[in-house]
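Here it is, the structure, as structure tokens.
For this depiction, one protein chain was excluded, whereas all remaining protein chains were kept in their positions.
Let's turn to subunit A:
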Amino acid sequence: MLKKIKISHLKQVISPSIVHIHVDQSLNAKLLSIYIYTSAVVSLIGGSDRHLYKMFRVVLAALTIIALVNGETCESPEFKVVSHSTRDARLTAESAAQLEITVKCKNGKQPGTLYADINGQVIPCAQTPTAPGKYFIGVAANTHKELASGRTKIKLYDDDSYSALRKARTEDATKAVKPFGQVELNHPGVSYGPWLPSEFFAVCTFGLVWWAAYRERSKILG
């Protein structure tokens, strides 16, 4: 009789905790340990004592609320962007650009995965295991003209805003989703080399010299 009650209590306690673990994925280990501990305590003590069992459920609910509030949302992020793009059109056949974004949050937490909206397509940003907090976005174009020169605005979405974006079905709804932040890609344009080659100036200079000499010669001879 006592064993049956313990198992049913365990199930009732653990099932809401499992739901909350999915929401806060990076505090997973901490929460899991807390819940296992409290559920073990409940199963040991609150088997027959209903009041104690109710109190422990309230404590668990409070813990989940606290965990959700101090959650992973990054508030007021600051972006530091280093952008690089191909500048020399004679050295490269196609254009490519790369953005390196360093995100700093006020509460010291990192946003997890970031997604960038480039030319209408939302793609995830790359991260590297050696430098956490740095996000990389790559843009490639088939011709030099396809990569727009000047400043291009790129909207960034984190996990929450990205899931909201995917749920939005109409265009208005997609525009209404608030992005996590916005960065700019600065592409100064490609250069094909100097407009007038130096040979042109050399030819002009020596041509002038020759012309002056020819004029004098014709004066002497003529």
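Please note the rule applied: contacts are C-beta pairs under 8 Å (C-beta built on N, C-alpha and C of every residue); 3 or more make two chains touch, one makes a residue touch a chain; residues count from 1.
Criterion: contacts and distances are computed from a predicted model.
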{"item": "Name per UniProt, for the chain absent here [options: \"Translocon-associated protein subunit beta\", \"Tim10-like domain-containing protein\", \"Aminotransferase class I/classII large domain-containing protein\" or \"Exosome complex exonuclease RRP46 homolog\"]", "value": "\"Translocon-associated protein subunit beta\""}
{"item": "Sole contact to the chain not displayed, among A:130, A:170 or A:218", "value": "A:130"}
{"item": "Those residues of subunit A which, in the complete complex, touch the missing chain", "value": "82, 84, 86, 88, 90-98, 100, 112-113, 121, 123-131, 134, 136, 138-140, 193-194, 197-199, 201-202, 205, 209, 213, 216"}
